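In this view, the complex is presented without one of its protein chains, the others remaining in place.
Entry: chain A
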């Protein structure tokens, strides 16, 4: 747990003036959560982070890390008990990867064979082969590999709290996404309490359990990504999150959160009459045809079969696209646009038919938090 109470930092400028870098910041990062400190440059987010491990001396206020008041701890001991990752990675070029990972355990005087074994385990955790990398020097690694080592170095002494200062900022976008995913996967097991500085809103939305938005040293809003995007507290936050902030919420919601759990279906050998009856019964204009075990195979449109007779298998059309129920809404919408359709069939990993999702349901879901109503799924069926 990290808790800040009325934390302030005033820098004296050479001209005799002063700059308030952090102004009465109070917040709490609950155990096992990632809190992203977000804001434009010079907003005080990095200053706030560095006050936590004492790299910057606070002017006033209180900080608790893992239940202890940091004023009562020796700053050097405090830093050894907190993991620290920086954007520039900062691996020591004169040490092997193994020695770099073991810096903190060595400072703490841990048994060398134990810490070296742990270095190997940690490398495996980030998909780097210990046999290859332990004895190498940082220069021999690519940027992405170096930052993976930078992250596990912070984890080497198993600290409960991690501070990360734009850790993935210097990595190319493709590798950044990979490392973010790896890190989130690690975090689901490790459950560290993490304060994470970023200036990238998309990164914040992806990584954060909670986002703290700073402006001119003031903590403007501290909320979950969804609440933040849905209810920005003021104009600054709204404009910082961007005109497309509602669209950004698409990546926070999964298809299964919004889909119409429609179980109405026909099989290949059913009569068209039955299909028409089912569609009229539930008021849909489309119906999905499933295979013998329930996999989505195709669909019928009511207008196409109004006057037809025969079996479903003689008239059905193939599905232009399906969407996995665990995909985010962003990829669902992207598929809809690509195939110029207003609805998609939702399937699970094995391709079994699970429901349908419509553009109206999505726009309703995005609007729902604004209106605080939960009618999204009610309207979902209308477009079907």
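We take it that contacts are C-beta pairs under 8 Å (C-beta built on N, C-alpha and C of every residue); 3 or more make two chains touch, one makes a residue touch a chain; residues count from 1.
In this section, contacts and distances are computed from a predicted model.
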item: Per UniProt record, name of the chain withheld from view ["Class F sortase", "Chemotaxis protein CheW", "Indolepyruvate oxidoreductase subunit B" or "Osmoprotectant transport system permease protein"]; value: "Osmoprotectant transport system permease protein"
item: Residue touching the undisplayed chain, where the options are A:4, A:22, A:103 or A:319; value: A:103
item: Touching the absent chain when the full complex is considered, from A:48, A:70, A:115 or A:145; value: A:145
item: Chain not shown, touching residues in chain A; value: 53, 55, 76-81, 84, 86, 88-95, 103-104, 107, 136-145, 153-154, 163, 175
